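The next block holds one structure in the form of structure tokens; read it before the comments.
Not every chain is included here, but those present sit where they belong.
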Amino acid sequence: MTDGTYRFASFPTFAGLPSASLEQAKELSPDVVIIGAPIDWGASYRGGARFGPKAIREADYLPADRTRPHLPSGIDPFEVLKVIDVGDVTVAQGYLELGLEAVADAVATIAAMGAVPIILGGDHSITFGNGTGLARHHGDGTFGLVHFDAHADTSASTKAPGALHSHGTPMRRLIESGAVPGHRFVQVGLRGYWPGPETVAWMAEQRMRTFLMSEIVERGLRPVVDDAVEAAGGVDSIGIFISVDVDVVDPGMAPGTGTPEPGGLTSRELLDTVRRLARELPVIGADIVEVSPPYDGPGQITAFLGNRIVLEILNGMAERVVAARS
Amino acid sequence: MTDGTYRFASFPTFAGLPSASLEQAKELSPDVVIIGAPIDWGASYRGGARFGPKAIREADYLPADRTRPHLPSGIDPFEVLKVIDVGDVTVAQGYLELGLEAVADAVATIAAMGAVPIILGGDHSITFGNGTGLARHHGDGTFGLVHFDAHADTSASTKAPGALHSHGTPMRRLIESGAVPGHRFVQVGLRGYWPGPETVAWMAEQRMRTFLMSEIVERGLRPVVDDAVEAAGGVDSIGIFISVDVDVVDPGMAPGTGTPEPGGLTSRELLDTVRRLARELPVIGADIVEVSPPYDGPGQITAFLGNRIVLEILNGMAERVVAARS
Amino acid sequence: MTDGTYRFASFPTFAGLPSASLEQAKELSPDVVIIGAPIDWGASYRGGARFGPKAIREADYLPADRTRPHLPSGIDPFEVLKVIDVGDVTVAQGYLELGLEAVADAVATIAAMGAVPIILGGDHSITFGNGTGLARHHGDGTFGLVHFDAHADTSASTKAPGALHSHGTPMRRLIESGAVPGHRFVQVGLRGYWPGPETVAWMAEQRMRTFLMSEIVERGLRPVVDDAVEAAGGVDSIGIFISVDVDVVDPGMAPGTGTPEPGGLTSRELLDTVRRLARELPVIGADIVEVSPPYDGPGQITAFLGNRIVLEILNGMAERVVAARS
């Protein structure tokens, strides 16, 4: 009579997937582990992304039945991949570095069990933790980072003495630490009025590959993604880490975010692109960040988009597995 | 590292209480069983209360740690009473009578295991199910119904041929079915411009006891509640069923509801009154209805109020147990 | 099969009352005429009150059936009084003086047909039109003005050369024009940090009677209203014009308004007071102003309050008629 899969109820795991503590997760031999990082104190402007993991899990009108058959492909990623949800990293509010280390530790633990971590953010500062954790397991410089964002997130400093990290710095810190060298970066969707020439020059020195929105408008999305795939699947790369800042999408279609920059991708373009990437290149990690529910309006459409970004990545990964089988 | 009690995460049970299916609940020998009734298709105006059970469970900033010590009394109801949460009744949208029967069946099942059901609504139509279920177990006419509401909910008809129930009819139907005779009713907080004289006359014939807001303003709340306690604890009553329509509170303090009627109680007055009732009279059932999240605004304060109404009822019940022990 | 009284539908007249153009209204011999004044360009801060008349008419979950029996008294004002709704004054946006003259003309026309006008605002600038229209028919200085408000609205100037009116000036202009002399004013609920000493001194010179919130807190509402009734029903007064700025109520209970000032009356206190006034003194006109839907949140509770303020005034008037009959 009472029905745990009912969609009016709370939704403690993504799509109703099996849950486990991170400690117990290994016993389930997962292919993919979903984990939340409810941190928004790295955000320089609006917060709210601490409720991102909850919102992304809940923004789904389908039953919590662990079944998500993709309409075009007919593939259900949960039939192809064993995916579990280990809940959220425990964080101390206001202690960003403790939180980033907790994320790194969780990610390394997941990678060590042979699974791909997908992190639900949280603001973009957490990607330093994610990348660090992946590098701990896979080795520095071994994988590419495909970064969808309106912003380069390569700020040299937070301008506050003693504060090393923020959501504007993760890509810089990953390069500086050696976890992800600059030539392993592919950035898609950048636009607007930041960063300044000094940082842009530094990025070029690091051989980061950057596809601005203006280039996408000029050349069309498909050829740009062709180039991005080629760049991301570089020499000796073991795979890619996909980091999606939801603000890569135009604020009109993703209003619930902290630092909206008009003029971005459509939702459709992003969804198709992440699925294609995950189909064409091996994914070793992913995160979806900067979904901020208090700024999302009553329809919570940005959270719905975040949920589907996760599913499209999973679908691409599943398509790759299915293709490899045949 | 991952922490199930974290408050940014989803909140599948009230206060993190143990969950069970209704079928398995008996084995836990609960004193109180919380169950949701996500029905809003009995509402005559605004809906949204289908998300009431979820919102009431989640509207709490405290950890999901099954601990809620009451500051004034020092009593933690979850130390005194074994309380579990069985999730939501499975309902078919648009089939109100099927839903009310499901509620009645669940309530009777809970009562039969010796527990007190507390139902999270849903619109007020569900109280027909609740009262019916209690009467199935305890017997018709054996208990009083203390009804907090801006509205009498004693409408003779829905004016739509073939439709017997709505959120305006439950008290009428309970009297008509014999489950709760009119003289067992105590209504508190009524006001406004409904129902009309015919229905008011019928209510008087049924010997329903009604305390209007105007009487509360005139005499003060305390003496009115003195009278209500006396009336509710009538001859041969085995106990009371407390039905709280959140619109008994002024819309200024409970905006997230379907049929707001200005000029009601304060939140404080309601919380103190339900706790007092539960302390002074044996409670055999309760419901809290008409919390409608889409009309509640970003602060979701009506859902927070709903959560605390449940806690104050539980606290009153616990105080009664503690007092009986000493 | 299609049902014009259905509450999900639009609501073109207050409570479904008969409508007529103002030109045709006289033929219906109304006792009361409701008319909207959708003006918000007199507001010094937030606008939005142009949608006040629409919102006040629609903020009602009861059917549009011209029936509103008052629960405490059993009186249905629409059985006692013939009330019609003539829609809204036609206004030119941005031409405040044209609008105020249109309001004055409409009010004088209604008064001339022997009816009491009740105006749905709109910002408080319209009260200059209302008072002027009443004085045109009844004569300057013949009636009292009972003014509920957080603000005195007696500003000497708008500080913009060439601009005579705003929502901060109507009471000043009515005194200056002679329509309502200062000693005919009773103000209730004032608080906060405006106006300054010069204006306060001018108000005292005019012998305006002012009851601050601080006095209400100190002495209690009832004795203050006793005094207000006595003051308003002054020598030779033919009756009163009740002007209710919804911001007299605390913003917690009336958030949808342009210039919220914390620390006001409760909704209940206002509703009871306007009904008492209308029962104890002859009402010759009324307005309810400064309901601003875009600032009211999804529950639209301030509009619901505005609707009930109108009904309580009508109820008081009806009680007075009934009492006079017996």
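Each chain carries a letter (A, B and C) given by its place in the written order, and its residues are counted from 1.
As a working rule, contacts are C-beta pairs under 8 Å (C-beta built on N, C-alpha and C of every residue); 3 or more make two chains touch, one makes a residue touch a chain.
Just so it is clear, the model here is predicted, and its values are computed rather than measured.
> Quick check on the homomer: 3 copies visible, but what's the full number in the structure file?
Every protein chain is the same sequence, and there are 6 of them overall.
By our rule, only the chains that are shown with their structure count from here on.
> Considering only chains that satisfy the touch condition with subunit B, which of them also satisfy it with subunit C?
Touching subunit B and subunit C alike: no chains returned.
> Let me spell it out: compute each chain's centre from its C-alpha atoms, then which one is farthest from subunit B's centre?
A
> So, what's the distance in Å between the C-alpha centres of subunit C and subunit B?
Averaging C-alpha atoms per chain gives centres 38 Å apart.
> Determine the centre-to-centre distance between subunit A and subunit B, using the mean Cα coordinates as centres, and give it in whole Å.
The computed centroid separation for subunit A versus subunit B comes out at 43 Å.
> Roughly how many whole angstrom separate the Cα centroids of subunit A and subunit C?
55
> Identify all positions of subunit C at which a residue touches two or more other chains, and write them in rising order.
Counting only residues that touch two or more other chains, subunit C contributes 298.
> Which stretch or stretches of subunit B touch subunit C in the complex?
44-46, 190-197, 200, 212-214, 217, 250-253, 255-264, 266, 294-297
> List the residues on subunit A that touch subunit B in their complex, please.
Residues of subunit A touching subunit B: 1-4, 6, 8-12, 21-23, 35-36, 38, 50-51, 53-54, 57-58, 86-90, 102, 105-106, 109, 294, 298.
> Per the contact definition, I'd like the list of subunit C residues that touch subunit B in the complex.
Subunit C residues touching subunit B: 7-8, 61-62, 67-72, 74, 76, 249-250, 252-254, 266-268, 271-272, 297-299, 301, 304-305, 308, 311.
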